[in-house]
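This is the structure, below, for whatever I ask next.
What you see is the complex with one protein chain gone and the rest in place.
Presenting chain A:
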Amino acid sequence: MTASPTTPPPVLKARGVRLGFAGTTVLEGVDLDLHPREFVAVVGASGVGKSTLLRALAGLFAPQAGTIEIPKGQGDDTRAWSMVFQAPRLFPWRRVRGNVELGLEGLALSRAERRRRALEPLTLVGLEDYAERWPHTLSGGQQQRVGIARALAVRPRVLFMDEPFSALDAITRRRLQQELVDLRRRTEAAIVFVTHDIEEAVLLADRIMVLGGQAPGTPAGVVATREIPLPLEARRDHPDFADHLQAIEQHIRGGP
């Protein structure tokens, strides 16, 4: 199949993905076409395999079956994908700038270019003045911003985010959600975002993939996929916001 000139090919293509541990299958039948700059949220009850699916899509976890393709990015100064983890997981022995440079090491960049490329995303997340600080001197929210900057620095085509805001307090979480909305305008990356927070998913995503159990004792699967065709600005205040929220909740509870 060849893509038509008007629709660029997907930046991630998954077919029939089946995941499990040691002989048991946890999740099966996952298909996903992720389009350039698209934001797909993956929701579902805890233990359903959301984070494992994310790791499998990234190639950090081997699926039992199925194919996952992330076409290589252009040029040798970017990476095809990168990840923001639930805990920031900054290297405490590197300064903030050193942490952001991690993914740039080994790319075709001079030292000076690497420095510059690290400062760009730090500026985007408002932490350019913190470049020379040690991670432990930053707050939890600032550390997660550095985690986001580290992921953006490699200019990924696909950005995987694994419940990146779940460990933060409510106020910081809300602020970072808004920052992510703003960030999307300034990056090329398509995003796969795992969360257990349905509101967060409806707030941020273009499309939501709901994982759930089909019948007791059988592996989970994709129970619904829902487009969220609302403008990103002030989504919470949109009259349809609550309807989408309710629909997703129903899917998770196993309703129609």
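Methods note: contacts are C-beta pairs under 8 Å (C-beta built on N, C-alpha and C of every residue); 3 or more make two chains touch, one makes a residue touch a chain; residues count from 1.
Criterion: contacts and distances are computed from a predicted model.
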Protein name, per the UniProt record, of whichever chain is missing from view ("Acyl carrier protein", "ABC transporter", "NitT/TauT family transport system permease protein" or "Chemotaxis protein CheC"): "NitT/TauT family transport system permease protein"
For a quick check of understanding: of A:V26, A:A45, A:A87 or A:V223, which residue touches the chain that isn't displayed? A:A87
Just to verify: which one of A:L102, A:V223 or A:L245 makes contact with the chain not shown? A:L102
To test your reading of the contact rule: which positions on chain A touch the chain that is missing from view? 58, 60, 79, 82-83, 85, 87, 89, 91-95, 102-103, 105-107, 134-136, 150, 154
